[in-house]
Each structure stands twice: as C-alpha cells, then as structure tokens.
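A single protein chain has been removed from this complex, and every other one stays in its place.
Per-chain numbering from 1; labels A, B and C assigned in written order.
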Amino acid sequence: MSVSPPRLQAVAVTKSYGATTALENVSLDLAAGEVHAVLGENGAGKSTLVKILSGVIAPNSGQMRLDGAVYAPHSILHARQAGVATAFQELSLAPNLTVAEALLLPAMKRGAFGLVSPYQTARAAAEILHRYRLDDVSPIAGIASLSLAHRQRLEIARAMHYAEKVLILDEPTAALTDVEWLFDLVRSTTAAGTAVLYISHRLAEVRTLCKQATVLRNGRSVASVGLSDASDADIFELMVGRTEMAHGRRTHSFARETRSALELNNVTGAKLKGVTLDVKEGEIVGIAALEGQGQRELFRTLVGLDKATSGQILVGGKPVQPKSPRHAIAAGLSFLPEERKVEGIFSTLSTAANIVLPVIQNISRTGFVWPALERHSAARASEGVELNPRYLDFRIADLSGGNQQKALLARAMFTGARTLLLYDPTRGVDVGTKQAIYAAIQAFADRGGSVLLYSSELTELTRLADRCLVLYGARIFEQFTGEAIEERALVAALTGHSRDPAKSKREAAA
Amino acid sequence: MSILATKAAATSHRLAPSMPARAKALLASGTGIIIVLYIILYGLYSIWDPTALTADTVLNLTNNAVPLAIAAAGQTLIVLSRGFDLSVAGVISLTNVIMAAYPLDGPLGAVESLAICLAIGGVVGLVNGFLVAVLRLQSIAATLATMIICQGLSLVILDAPGGTVADFISYDLTDVLFGVIPISGLFVAAVVVLWMICRRTAFGTGLYVVGADETAAHLSGINVKRVRILSFVIGGMLYGLAGFMLSAQTATGNPNAGASFLMLTFAAVALGGTSLSGGRGSVIASIIGAATLMLLQKVLFAGGVSSFYTGIFQGVVLVLAVVFGNVVTHFVERRGAT
Amino acid sequence: MTEAHPPGATVAPAPRAQRQTERVADNRRTARLRPETITAVCVFGISILLVLGSRFVSPALGSWDHVNTIILLASFLIVVAFGQGIVIMIGGLDLSVPALITLGGVLTTSWIDASSGMSLPLIPAILLICACIGGISGLGVTLLRIPPFIMTMATGIITASAALGLTSGTPRGAAPPILTALMKASWIGIPVILLFILAFAILGSVLQGRTSYGRRLTAIGANPVAAHVAGIAVRSSVLIAYMLSAAASGFAGMMLAGYANGATLRMGDDYLLPSIAAVVIGGSSILGGSGSFVATIGGAILLTALSTVISALGIPQGWRTVIEGSIILIALLLLRENTFAFLRRRLAR
Partner (left out) sequence: MPNWKRKLSLCAAALCTAAVSLSLTAPSASAQDKKFKIYLSMSYSGNSWQSEAANIVKALAATPPYDKTVELTQVISGTDPQAQIAAYESMIAAKADGIISFPISSTALNRVIHKGCEKGVKFFMYDATVTEPCAYNVSYITAGFGENSAQALVNALGGKGKIFLSRGVPGNSVDKRHTDGAMSVFKKYPGIQVVDEYYSFWDDRTTQQETAKALAAHPDVDGIWAQAGEYGAIQALMDKGSKLVPMTGENSNGFRLALANPDFQKRGLKGVSAGSPPASAGYAFKLMMEALTGKRDLKPGNIEYPLPWVPADQVKLCKGQTFEDGCNAFPEGVVPSSFVTEVFSPTLLPELSIQSALEGKPTPGATIQPLPADVPKAADEPGINCQKCEPPADQYKLTKVQPTVNP
C-alpha cells in the first residue's frame, strides 16, 4: 500500500437494470502509471464497468475516487474534464464527420467571432495525429472513407489525447493489425503518469502490457491476480469457472486427394489483382493479411457483394458468377460477414428467426412459418455452435456479442452450404466463445465441409488452418502448409518478406 | 513490428479541402444539384415567358417562396437529426391566426409580432423536443399530436378566415428595397446567414452527428438530448417566422393556412437532397428546393401544361431531380474513388 | 451489463437495458412477451376503456351499435394501414395511399356497371392495376434508389393527376352490388364487414408474422445490409411490399365506393396521416423492422373510436381538435416502451 491515494479507486460499485444485476460490489485500485487489465468473458460486466468509469452511466451504489477526490461523472464530457477518457469497443466515430471533427468533438477550435474554424480544427487535429503517429491520416478525410483499423486508431488516439489521469481501452486491438503501435503509445502514456485500464480478450497482449489484472465473472470481481504468477489455464479457470479445453493444433489428418470445393482462377477486379486459390473438401484454408490487402474484397467477391471483372470461380467444379449473396448461398457458399452489427444481426428478430432466415423457405410449409418448426430447426443449428437453446426466444439484440456471433455462425452453417467463408469469426468474442467457434469450424471440416477463413489473429490460423495463404498487395503472396504454418513465418510474409528472397525483392520494387 | 506507423514520415496534410475538392463536394451534395436544377427551370421559364427576368416577377417569386423556404429550413434541422416534424402545419396556422386576430401596427408592432411568432414556434418546438428527446416518443407521432393540438387552437382563436394583418407588415415587408431587393428575401438571407453560423457551432456539428449515429454522438461527448431539443426549438421558431411571413403575404388570417405546408416542406427538403434518414443535407439546399417547387408552378403555367395533367409533370420533375442527383453523385464519387 | 448492450443504452435507457440478458435466465415467459404483444393489448385496452367511458358523453355510446359503427368506419383505415404498415416495416413510407384509394374507387365505379356480372373478374383486375402502380414506386425505390418518401409522393401526385384527367373531374357510375353488400349487408345478424375485417386481420397478421415473406420484410426493415448479405432477395421483397400496399389502398377505395355508393376524386385524402398514425400508435417503429398488424388494427380502432366520441362532445370544433390531439398524445405516452418495461418488471416478479 502506497501512502498516496491510488489514481483511480472504485469501491463496491454496483449497477443493476431492473431485476438484472450487471455489476455487483466491484472494487478496483489503479495506481498512477500502471496498466491494469480487466479480464472476463462477454457478459461478465466489463462493458458496464467501462461505462460507469467513463461517465456513460451512473452506478446504483458504490463510490469512485480520482486522486483521492470523489469522482462521480455524469457524462462523458464530465469524465473527460476530470482527466478520464475512454476508447470504446464500439468505436464512437460518426461516419459523416471529418477526422478533425471526430477528434475534437464536441469542443472544436474556434476562430473569429467564437465560431468553429474548420482550419484551426484541422490544424489542431493534425497535431494530435502527429503526436500519436497517425500521420498517414488526413485531418480532413471523412471517417466513412477510413478502414476499420484506422478508425480504431483514431478512437484510441482521441482517448489518449484527453486522458490526463486515466485511460480506458476497451478491446483496443479488435480491429488493429499493428499492435506495437498501441503498445508503444501505452508505454509512453504510462511514463507520463497516466493510469491505464486495459480490457482485452487477448491474453498474450495483456501479458505484454500489464502486471496486474482484475478478473470479472458474472458481474463480480472474482480475483485480482498478478499476471506473472498465473498461468493461462489459471486465468481461464478464473474467467469461466472451469478448466480450458484442450488447446493445440488441429489434429485432423487431412486427405490431400479430395476434390476441390472452391477454386479461384486469376480472379481480378474490385481491387483484386489475380487471385488464384483452391479449397478442397474437408479442408480449412486460412487467409492471413494485414489490413487492406484485399481480403475484404476477396470474400465480398465470392458472395457477389463485389464484382470480379475477369477470372473464374468454380464451386464444386462448376463455374459460378455470384451476383448476390443469395446466388452464392444457392451455389453452396455461405458467408459470415465482418461487422456483426452492420452486416449480420437483425436486432428486432428473435435469435431463432435470425438463424433460420436465409433458408426460411426450406423450413416453412407453403410459405407459412411454424414457430415450433422454426425453433426446432434453430435449436438443431445452434447445437453445432454450443449456443444455449434458451437464447433462441430472446431478441438477438439482447444477447452478448459472443452469443450473437455463435448464432451467426449457426446461420451460416444452417444454409446447408458445403463451403463456409468466414471473415474474422472471433472478432471481439471471449475465450469460451472462441473455443466453441473453433470446435464448430473443425467439426464442419471433419464432416467434409470446406472453410475459407480469414482471421486477424495469427494464432487462430496456426491452430485451425490446414493450409494458410498470405494475401499481400491483393494477391496470394505465399502459401504455408501443415507444420509450416507458424507465426513468425506468417508475420514475415504479411509484410512482404518472402521465404524466397528474390520474391521479396520483386515485391519491394513493385 | 509497427509497420504502418513508422513507414509514414511526418507528412504534412492539407488542412482545408482544395478548390476542386470543394467544387466536387458541392456538386455531389444536394445543394449543387438543386442549384443546377433551379437554373435549368428558370432558363425554361424565361424562354416561355419573356417577363421572367423582370424585377416584378422576381419579387413575386421571392414573396411566394419565402414562407415555404423558411418552413423547409426549419424542417431540415429536424430531418438532419433524423426526425420528422409535422407540427410545422400547426405552428404556421397558429401564428397566422394570431397575427390576424391581434394585429400590431408600425415597425415596433412588427417586431413585437415577430417576437410572438418566434415564441409560439419555440414553445411548440420545446414541447416536441421534450416529447422526443426526453420522453422518447417517435418524432412523427409526437409532432402529429402537437400539430393537431395547434390546429385546434388556431380554430379556437379564429373560427373562419378573416382578420387583418397590420398594414406595416403586409405592405412594407413584401416590398422591395432600393427598387431591386425583395425585403422578404432578406429574411431568407438572414436565415441562411444564421444557418452558416449555426453550422460552425457545436450544435451545428452535433446535429449531423446525432442524425448519422446517435450512439457515436453520445460516446463522443455530445449532449444528444440538448441537440435534439434545440433542433426542435429552432425549427419551431423558423415555422413561426414562416407563419409571420405568410401573414405578411396574405395579409389575413386563416386557421387552415398551414395545412398545405406539411407535404410541401418535406418535398422541398427532399428535393434539396437532404437525406430523410438523417445526417446528410443542408438548410440552404432545402431553401432552394422550396423555391424550385414554387418556380415549377410558374414554369408549368408558362409552358401551358394542361391543368388536369399538371400533377404528372410535378411528379416527374420530383423523380427526375432525385435521379439526376443520384447519377451526378455516382459519377463524382466514382471519379473520386479512382 | 454485457456487450449485448449497445453503447446507446443510456440514451435509450429503458427498453434495451432492462431486457433480459443471458445471465438472467430466470423467466422465459416474460422474455417471450414481446413488446408488440404488449402494445397490441394496451392499444385495444385503451380503445375499450374509451368506448366504455363514452357512455358518460352520451348514453347511446358504448353500445354494441356504437362498436359496429366504429368497426365499419375503421375498416377502411385498417385495410390502408395494413399496406402502410408493410411499407413502414421495411423502413419506407407510402405517401401514394390517397391517390391509390381514389384510383381504386374511381376505376370501380366507372368500369364495373352496377348491374353487370363482370364485377368478380374486374375487381382483381383493378387491384392488379393498383399493384402495378405500387410496383412503379417499388422500382423507383429499389432500382433508381429514390428515397421512398419522394418516390411515393411522386407516384401519388402522378396517379391523382391521371385520375383527374381520365375522369375530367367527374367520376361516374355507382358501386357494384357486391361491394355494397360487403359494406352494408348482414349475415345471421352479424354485419358482413365485421366478419371481413376479422378475416382480414387474421390473414394480415399471418402474412406479416407467420410467413417466410413477412419474416423477410422484418429482416429487411431491421437491417437491409445484413438482409442482403444473408441472401435475402431484398429488391423483389421491397417491390412486392409496395405492390401490396398499393393494392390494399386500392381495395380500401373499393370499400369506400361500396360504402358511399360512388367515388370522388378526393376520397383518399383523409387517410394518409391516419394510416401512418395507426401504424405508429400500434407501436411500429417508423424506421422499420418492428411492429405487428394486430397492434396496427388497434391503432386504427383507437383513432376511429376517439373520433366518434369526440364528435359527440358538444363543444366547438377547435376545442374538439385540441382534445383529440391531447388524447393521442396521452395514448402515445401510455404506450411508451418505458411503461412496458415497468409492466414487464411487475410481471417478472
């Protein structure tokens, strides 16, 4: 115990919504210059804690202190004025703003007559961007024109800019491909005495940055652990209340001689520069790429959301030209989209309805939907992804992100497609859900289905993929098979460094 | 392994859009398109009607368009924040009958009347804002109710058209200044200037953000409730001003005066390219949209379109304007992308 | 309490935040009590209270006869609101409703001779014409990407103008007997229109809630992007929605022609705002993706009942209008989701 009060202290904070208690008696101490992790599954109460600390919602009881003084923020702005700023997981940047506006809102720079000056605002924003090493972002660019990764960086940069005392980072790496940027900045922030609360599902990151972690489970603080003393398994057990399932490389002995389920021959267009690949039946093919290397376009082209200008796509040996996701599904390609909220869920429908929707005609009789049949079908589909059937009657909006993702995976599989196109299926989901999703993907492949899987987490690819392709510059740059799929090699390839030095040089020249 | 960040040296960016970029943005926005459309229609008008370019015609056009333009400007604020405001019809009727039932003459009287109109609009807007922002009613439903109530109150105050608006208001405010400048046009100019100022305040930016993404706005530290309430209050005050200008033009009261403004304001807003799902658009475009609607009547008259089928042309022009806008935006954006 | 809460939770505190989330699995019964159901029950409840309470206004009100009058007068609005509700469900708005009501009525009286037996094949033909005009709106919305508000406003103006030109201002003829019978006849003492509306309500709710098409509409309204990605034929579904709405409006025009035994060119004018109001009072979001037809019917009946009761108040029109607006406002406040959340909490205990 130090003599000076902790930077941020929360004592017995409780928050309940009606009959539901989201957070119960959670206490937390954050010392100046410390990076403190908060771990827990989805639904453990992490987001509620973040919202309370950042002033979005007020707790029902409990007390918070900032440098010893009572801290009871009634709005984000209030918290910001007190020196507490947050980078939200959901990203709080409105698409119709410019970068400068997004960074400085709601207090933009003023010029003559006290009016907002776009020029002064842009100049101030440029300074912030420079300070946080985001010089490749133009302050007058529109948010909508930025990639997800850039938006996440902006979100983080903005929080850092305002966080004089406490910085809260909620899943800051969900869309980031370049975590070192973040780590460097976090380190320099803490060096200046700011305390950082770091919420992440990625244990490896947490270990790199933090020494101490608070583990939440079901809204309660179950432990405060020193990370150097606890093994991954220990932490996992604390988080989910059971021991982790077997962890390791995919063991399925994959038969090489099976037929191709999906073949691409020199597919060009929509940014793609001639992509050739194939996925065999029963095979999981991983795609590794840094942000913006054409992986989005690859997946979108396959389901008809983008159009290829030349090249050939074969599904099960037959040439197809996907015109829309509907055609793709009919051809046997099923897609799990990138942005769950934007492209995935129908928030006002029940989970069951969400799962069966694309093929609702198959489970309806003469156009009518029978709720019992629908629920039964959805229950069957959700078994495969370990989604608790009691959620089927809930509106999907009421489910946690992890369960929503399970439902979407169930939907993708329920179409009866032989080939799954999974775009970052575990983004922002907790460890437990991840395990379930991995198991579902492997089981699908074991049943003879084929999977094209893009993931922003390399460990996921090393673990799941039978074969891993690296996209670089919107074409297939390298291919790794079996044991050769290994993180260090992938990382090198991601940045255009081939195992074949001649090839790297060509790329560098190009 | 920080690839992207280290790669980029401290490149200096433009801090303001270049002139071509601005021009392109203007063209792709509704404002540019509606201006082009207005000019085209005016061109047709001047071909068919030689008096189209006289000061008298311009004065007539301005006086006709001003009430709708100001009302559409108010509606735009609410539409930008992703709402609908039906109370526009009620507020215009209410202010119109009050102007006719309690005329206050002279310049001072005009100022007092104006203040009363603005106050009525502001109060109705405040009620709307409270219902929508605080009590979370859907804007279309809440403002439907306030519209009906205001219509009722108008009928209570004046149960048949009549009354006389003060002479100063009805004559001097519809006249021209220095022989060329329509005075009513100055009111619109004032609204435009206020809007340009407003656009550069926290409220102005907040309006767009709230309309585009309420959640993001909240998490960015914007007081969403305040922005919403303020948009309804300012919108209401503009309806009050529209009622004031309408009274000046018609010189009399009519408890149903506002009814025809309901659909027309939305048509003007949409014609100006403002997205009815919020977050995109401009008050200025709506004002020109309103002027276009009024001009269209004159153009069709000058062109001698058979009266039964006037509606067909109005409908077609409405659709064409939007399609034209879509096509232009598409080309500009595609050009921008490559 | 979880990531399931969108960050807007405090902005829209009540509905989402208070919903059950995964940690609380206590009570499936309450989770299943969908907000639509509660709205429907509440709207009908308020209507019934209003009708019962109207006895204080006039002793003849609140009777079975009064109820029959309400149903008869609400029947037009119910049919129109069905179509409007479908379009609102997909996040649109149909402003061509008045013009199509007029077109349906005008075509019926001018084409179907009161005495000829051609009415049976001609009625579907007229509905088809209306549906095609709706299809034009739908094509404009889907292919040309014109905002529904503008597109339907434009088709409405064009249709009205065409109807005006075709009739040169004077619609002729009378309604065919079959429509007159629909509106005025009784069957074993029960008015036919009551049975018709009952059947229409069942069919409409089944279409919206229990068919794969209805499910697709909800999905499109909830999230059009996701609907496309999930492989739903968004365009054709939207197209059909506008066609259905136009056909419903056209049919309401036929009913009006049968009721008044003739058509006028402004017979549809009074149904635009009420049709939207009925849908919104019935709890549908104007942004699409939620709502139920039963609740919309409740909204239509509430509006009609209100107007019959207010009509009986012996006060000047101005004050009547003020009272009407105020009661609509009170109903909206009572039907707020916050109120439901409160009820739900009570039920959960």
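By our rule, a contact is a pair of C-beta atoms (placed from the backbone, for glycine too) under 8 Å apart; a residue touches a chain by one contact, two chains touch by 3 or more.
Quantities reported herein were computed from a predicted structural model and do not represent experimental measurements.
Undergrad: With touch as defined up top, name the shown chains that contact the chain not shown.
TA: Taking every chain of the complex into account, the missing one touches B, C.
Undergrad: Would you mind spotting which of B:I33, B:L68 or B:V191 touches the chain that isn't drawn?
TA: Missing-chain contact among the listed residues: B:L68.
Undergrad: Just checking the interface: what residues of subunit B touch the absent partner chain?
TA: Counting only subunit B, the missing chain is touched by 44, 48-49, 51, 56-57, 60, 64, 67-68, 154-155, 158-162, 164, 170, 174, 246, 249-257, 259-260, 264, 294, 297-298, 300-305, 307-308, 310, 313, 316-317, 319-320, 323-324, 326-327, 330.
Undergrad: Need a quick check: the contact residues on subunit C for the chain that isn't drawn.
TA: On the subunit C side, contact with the omitted chain comes from 54, 57-58, 60-61, 65-66, 69-70, 72-73, 143-145, 164, 168-174, 184, 256, 259-262, 264-267, 270, 307-309, 311-312, 314, 317-318, 321.
Rule of thumb we're sticking to: only the chains that are shown with their structure count from here on.
Undergrad: Measuring centre to centre with C-alpha atoms, which chain is farthest from subunit B?
TA: Measuring from the centre of subunit B, the most distant chain centre belongs to A.
Undergrad: Any idea whether B-C or A-B has more C-beta pairs in contact?
TA: Between B-C and A-B, the larger count of C-beta pairs in contact belongs to B-C.
Undergrad: I'd like the Å distance between the centres of subunit A and subunit B, where a centre is the mean of that chain's Cα atoms.
TA: 42
Undergrad: How many angstrom lie between the centres of subunit B and subunit C, each centre taken as the mean Cα position?
TA: One centre to the other, that is 30 Å.
Undergrad: Specify, in ascending order, the residues of subunit A that touch 2 or more different other chains.
TA: Where subunit A meets two or more other chains at a single residue, that happens at 56, 88, 90, 92.
Undergrad: Hey, what residues on subunit C touch two or more of the other chains?
TA: 6-7, 10, 285
Undergrad: Which residues, counting only subunit C, touch subunit A once they are in their complex?
TA: Touch list, subunit C to subunit A: 1-7, 9-10, 16-26, 28, 31-32, 206, 210-216, 218-219, 221-223, 225-233, 285, 289-290, 341, 345, 348-349.
Undergrad: Which positions of subunit A touch subunit C when the two form their complex?
TA: Within the complex, subunit A touches subunit C at residues 15, 17-23, 42-48, 51, 56-57, 88-90, 92, 218-219, 303, 305, 324-326, 328-330, 335, 337, 341-349, 353, 357-358, 360-361, 364, 367-371, 388, 390-391, 393-395, 397-404, 411, 415, 428.
Undergrad: For subunit B, which residues count as touching subunit A in their complex?
TA: These residues of subunit B touch subunit A: 1-17, 197, 200-202, 204-206, 208-209, 211-213, 215-223, 279-280.
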